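One protein chain is absent from this view; the other protein chains keep their places.
The block that comes next holds subunit A.
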Amino acid sequence: MTKKMLLGAAAATGLMAGAASAATLDDVKERGTLNCGVSTGLVGFSAPDASGTWEGFDVALCRAIAAAVLGDASAVEFVPLTGKTRFTALASGEIDVLSRNTTWTFSRDNDLKFEFAGVNYYDGQGFIVPRDLGVTSAKDLDGATVCVQTGTTTELNLADFFRKNNISYEPVPIETNGEAQQQYLAGACDAYTTDASGLAATRATFEDPSAHVILPEIISKEPLGPLVRHGDSEWGDIVRWTLNALIAAEELGVTSANVADMASSAGDSPEINRLLGTEGNLGEMIGLDANWAVNAIAAGGNYGELFAKNIGEETPIGLSRGLNAQWTDGGLMYSPPFR
């Protein structure tokens, strides 16, 4: 079913690419709001709070794009999408950009005719086990029962990992993350496997989180990022460079607190000046105002601030930067130069 829908989506995208997305930037400006597809609910990444305001790491990227394009971080119409409806919504033009913890894969990029604008979170599949089990590595899990969600790539990754390491396991198939939490806590399985960010969020909800450990092995690559339709490269560039601006801002030490100050006049660093529009004409090149990056950074902060505020170690989710640290700190976050 899903596969057929995806094919349909792909076919239709080809037809509509010309009509629906010829000038997304003009459409967005005319409309005055950015239509941004987000998850219907993923802890730390996107969820509305008690007053109905969307919050989260993916949501913050939508706000940054809206701020860069329209100068207003609140000019976003959030379109909540499930895993099944997300691609058709993007292909049919219902949303301008999809920022919904979507893994960048070959087939999604090429077969579904989407364009990934970068990676805002490097995720990967991991394991969680009770501390009492005394396991320190996933390779010690020989003969273990493992809870895994059915019909997902995690199931396939799990099979691959155990076969590669020549150890045996017994899968306990479960349907949803909620069910998995209950099963795991009830002791129906020795370990639970899903994306590491999901494991951290799950562990945060346990009565005693310190009684469970997330094993160090990451057995798959899940680069998550925002994506747009094929056929409108200008719009894709705007999304890509807004994300890059947030990453570069962290590297250059520009934060939501000091960005207004730094943008008021040209400073000593030429790259900061170019990024913030006090020097050169980068804004003009991308078809936006000179202070586009200033607005994007002021919307919620630079990449590091967004990470810390939504999913970082100070939050209940408590994810460490890991792969998502700046390249200068040994991570993979690396923005091409603003020049």
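Just so we're on the same page, contacts are C-beta pairs under 8 Å (C-beta built on N, C-alpha and C of every residue); 3 or more make two chains touch, one makes a residue touch a chain; residues count from 1.
Rule of thumb we're sticking to: contacts and distances are computed from a predicted model.
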| item | value |
| --- | --- |
| UniProt protein name of the chain not shown, from "MocE family 2Fe-2S type ferredoxin", "Transcriptional regulator, PadR family", "ChrR family anti-sigma-E factor" or "Amino acid ABC transporter permease" | "Amino acid ABC transporter permease" |
| Hidden-chain contact residue, picked from the options A:P80, A:P130, A:P270 or A:G331 | A:P80 |
| Contact with the hidden chain (one of A:D72, A:E94 or A:D289) | A:E94 |
| Sole contact to the chain not displayed, among A:Q182, A:N281 or A:S320 | A:Q182 |
| Interface with the unshown chain - residue positions in subunit A | 1, 5, 8, 12, 16, 19-20, 39-44, 46-52, 79-82, 84-85, 88-89, 92-94, 178, 181-182, 201-202, 204-207, 315-317 |
